[in-house]
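Have a look at this one.
Moving on, here comes chain A:
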Amino acid sequence: MTALLQLDRVEARYGPVKALHGISLEVAEGELVAVLGANGAGKTTTLRAVSGTVRRTGDVIFRGAKLPRRPDAAARAGIAHVPEGRGTFSELSVWENLRLGAYTRRGGVKEDAQRVFGYFPRLEERKGQQAGTLSGGEQQMLALGRAMMARPKLVLLDEPSLGLAPMLVTEIFQRLERMRTDEGIAVLVVEQNANLALAHAAHAYVLEVGKVVVSGPSDELRANESVRRSYLGY
Partner candidate 1 sequence: MLLAAFTWTEFAQQLTAGIRQGAVFAGLALALVIIYRSTRAINFAQGEMATFTTFICWSLMNHGLSFWAAFPIVLVIAFTGGVAIERTIIRPVENGPVITIVIVTLGLALLLNGLMSVIWGGGSRPFDGPFSTRTIDVGGVPISVQDIGIVVVSFVLVGLLALFFRFTKLGLGLRAAALNRDSSELVGVRVGWMLAFGWGLAAVLGAVSGMMVAPILFLDPNMMQTILLYAFAAAVLGGLDSPVGAVVGGLLLGLAITLLGRYVGFVGDVLKLPAALLLILLVLLVKPNGLFGRVTVRRV
Partner candidate 2 sequence: MRLKLGLEVLGLLALAALIVVMPRLVSSFTAYEMATVGMYFIALLGLSILTGYSGQISLGHGAFMAVGGYTTAVLSTNGIYGHPIRDIWTIPIAGVVAGAAGLLVGIPALRLSGLYLALITFGIAVSFRQIPLKFDHFLGGTSGKVLSLLETPFGLSATPNNWIYYLTWGIAFVLLVVAWLFVRGKPGRTLKAIRDSEIAAASSGISLARYKTLAFALSAFYAGVAGSLYAIARGFMNPDVFPIVLSVYLVAALALGGVDSFAGLILGASAIYVLINRTGDVTNWINHVPGINLNAQRPGMPDVIFGAVLIVVLILLPTGVGGALRKLFGPLTTRLYSRS
């Protein structure tokens, strides 16, 4: 079975600085895959390379077709990117944020919103509120909800646990799991908290200085003590 997403020796640069030196990875349909590594390893850049928001060379193949390098192409193809820091529009209302999530689609917006509210009832309570007034956890939920509104096949999730209390993080990951299994969405998640990520992911890639150094099923990675110590920090 061909993968949903394939990166083939993708390189990326910020101006003169090269951040990715040939990354290859795969995400299967409905799978949760983690990208791990230290700060500056290129995890965020990898996600950006997929969504087309950084200059890249090399192929990104999604659902069998090469993704063009324009930022909106990924969104239209069915990839939802939740960036580091949530990327919510703080001056717009919760409802407007969700509405924007469905920007590339026509129709059925109300029903999709209802489904999102099903997963995150608190968002419905705060429907008319300015997104900037929400708590950190609520903003993360809003970001996920917005991603869902696009009815994506793949969600790119960057550091969902950042700045959130552990209990909240667990709750979010649980809801994420529900979304994933109910809707059949694949997730490529970048996480600093390797333990947490490996607990949920089927598969993981460890990055260092813009290259994949280790990859494999999460059980194996978790079991491998030298990998854990050298790359995962625990």
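Regarding selection, all candidates are chains of the complex that A comes from, given by their letters.
Everything that follows uses one rule, which is that a residue touches a chain if its C-beta (ideal position, glycine included) is under 8 Å from a C-beta of that chain, and two chains touch if they have at least 3 such contacts; residues count from 1.
As the structure is a computational prediction, the values presented were derived from the model and not from experiment.
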| item | value |
| --- | --- |
| Complex member in contact with chain A (any copy), out of 1 or 2 | 1 |
| Residues of chain A touching candidate 1 in the complex | 51, 53, 71-72, 75-76, 80-81, 83, 87-89, 91-92, 96, 99-101, 103-104, 146, 150 |
